[in-house]
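Let me begin by presenting the structure, written as structure tokens, before commenting on it.
With one protein chain held back, the other chains of the complex are shown just where they sit.
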Amino acid sequence: MITAGVDIGAETAKVVILRDGQVLSYSVVVVGVDMKQSTEQGLGEALHKAGITIDDVKHITATGTGRKHTSFAHDQVSEVIADAKGAAWLFPTVRTVIDVGAEESRGIKCDAEGKVLDFARNEKCAAGTGTFVEAMAKALEVKVEEMGELGLLSQKEIPLNVTCVIFAESEVVSLIHSGVNKVDIAQAIHNAIATRTVSMVRRVGIEKDVVFIGGVAKNVGVAALLGKHLGIEPLIPENPQIAGAIGAALIARQKE
Amino acid sequence: MFDWFFNRQILTLPYIANYGYTDASGDYYITIDSQKCDGCGKCVDACPEKVFELITDDYDNLVAKVRNGVVRNLKYICGPCKPVSGATELKCLRSCEKGAISHSW
Partner (left out) sequence: MTAVNVGWREYSWKAPGKDWTKAKIITAGVDVGSVSSQAVVLTDKEIFCYSNAYTGSSSPSSAIKAINMALEGTGMKLEDIQFTVGTGYGRVNVPFANKTITEISCHARGAHWLLPSVRTILDMGGQDCKAIRCDERGKVTQFVMNDKCAAGSGRSMEVLGELLSVPVEDIGPRSLDIKGEPPRVSSTCVVFAKSEALSLLRGGVPINEVIAAYCDALAHRVYTLVSRIGMEEDFMISGGIAKNLGVVRRVEKLFGVKAHISFEPQIVGALGAAIFANDLLEKSTKA
């Protein structure tokens, strides 16, 4: 049986196609002005990669902040449930899920089946989300994908005074002007995100194993510092960004 | 306020200081009433996160203050003492015999 999960986030839409419980294909598309059109594009890409058509897909479930903005999903599920489901499928030993996306971060406590027991979210403030990394990458004049590795080169911990992405932009500019090394600035930013994330996750309690997903989980700098502040090394899937969509596709499968 | 015992005038110009911030997720302020604060410093020692410090204010009184470096992170720094972490009391409030400290959250 083939099912699909669509995770429509603030910045990207992820589509995962599952066949008999295995990932057949996936796509990640930047969400443009027209959300519906972007998700359709994502679905088209994933179908093409799998070599199938939409008629071959039995059930499609949507999740994410934009989950209502598709023309083809049969139903929707909350991203908290989808995250937990996806994380448990990837790592059955998971008990704590941390999802840091472009504009929101979540901490989820779950059981072995991926059932949600408790959760916390931060969706009001950009500091502590992927948007912070992007804004700082721009200020540091590096590519977002390079930020993680850049931060790992840091040997010195520097204090970052501001707690707002907007103010941080100007603080970073003046730090650069006063000769502070970019690698140290990058890691300081990663540290700010990691500490905020850990604070949020503490609200649901931290229990091994911890799984780190979401776009920001691709940032090795944040991942390393997250592990340091948690005192536990988080498990990170090969493609952390599609975990939510995997969860949605699994839930689609359960429905049939 | 005239202190007969020591035979000198202690000028008190009481004011209420709110240290903290509001962001999209809420209001997080620690309030110190300078009229009640006698600069004893117990809060400075009681706080595990070193939130407080003693300063001489504009009226030359020794009073407690929230350190500049922590003001913008109060929500996270005070986390360990809040119900969300399983704590049942705020150590700073417990240590202040004059009741000069209050939290807005």
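Letters are used for the chains, namely A and B, taken in the order the chains are written, and counting of residues starts over at 1 for each.
Going forward, contacts are C-beta pairs under 8 Å (C-beta built on N, C-alpha and C of every residue); 3 or more make two chains touch, one makes a residue touch a chain.
Quick caveat: nothing in here was measured; it's all calculated off a predicted structure.
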item: Touching residue (missing chain; options B:14, B:48, B:69 or B:99); value: B:14
item: Full-complex contact with the absent chain, from A:39, A:63, A:76 or A:131; value: A:131
item: Contacting the left-out chain in the complete assembly, out of A:117, A:164 or A:232; value: A:164
item: In chain A, positions touching the absent partner; value: 10, 33, 103, 124-126, 131, 135, 163-167, 169-170, 173-174, 177-178
item: Residue ranges of chain B at the interface with the undisplayed chain; value: 13-24, 27, 29, 57-58, 71-72, 104
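Please note the rule applied: only the chains that are shown with their structure count from here on.
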item: Contact set on chain B toward chain A in their complex; value: 23-25, 69, 72-73, 75-76, 79, 84-85
item: Partner chain B, residues of chain A touching it in the complex; value: 122, 124-125, 159, 161-164, 195-196, 199, 202-203
